[in-house]
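Excluded from the complex is one protein chain; the other protein chains are retained at their positions.
Let's turn to chain A:
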Amino acid sequence: MKLITYNFLTSKCIRGVKVGYPLKLNVVEKKVEQQNFNPEFVQRMLPRLEWSAIKSAADIVGCAEIPENMNVETSLHDTDFLQKLHHLLLEIEIVNGSLICPETGRVFPITNGIPNMLLNEDEV
């Protein structure tokens, strides 16, 4: 699972959960895979990202260079920043680990890079 996908996922689908975001990320195994840097794609994704989840994910995987706050307008043309964000969002792959619902503590396992977000019968 890439961290861009992590930014999109919630546990709001669990019955009774109000926000379910951001999920807690627990990394057991990760790897870094080189991807072509495409500034335009990162630019287009910027407004769709939830910055609080980006920052916490960056801390967990050890990417210290991501700033606390982000201003979409100034960041759009900062190539250095876009490159760092590209690395964080697209190049770090969580191979094994889990996502944890912030409200109920429900654990969603990540195996072989694929998160399992399926709920049980009593949770839907």
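For the reader, a short list of remarks on this structure follows.
Everything below uses one rule, namely that a residue touches a chain if its C-beta (ideal position, glycine included) is under 8 Å from a C-beta of that chain, and two chains touch if they have at least 3 such contacts; residues count from 1.
Quick note on the criterion: contacts and distances are computed from a predicted model.
Within the choices "Vacuolar protein sorting-associated protein 29", "Elongator complex protein 5", "MMS19 nucleotide excision repair protein" or "tRNA (guanine(10)-N(2))-methyltransferase TRMT11", the name that UniProt assigns to the complex's undisplayed chain is "tRNA (guanine(10)-N(2))-methyltransferase TRMT11".
Interface note: of A:2, A:30 or A:84, the residue touching the hidden chain in the full complex is A:2.
Taking the complete complex into account, residues 1-2, 4-5, 7-13, 21, 35-36, 38, 40-41, 44-45, 48, 50, 90, 108, 111-122, 124 of chain A touch the chain not shown.
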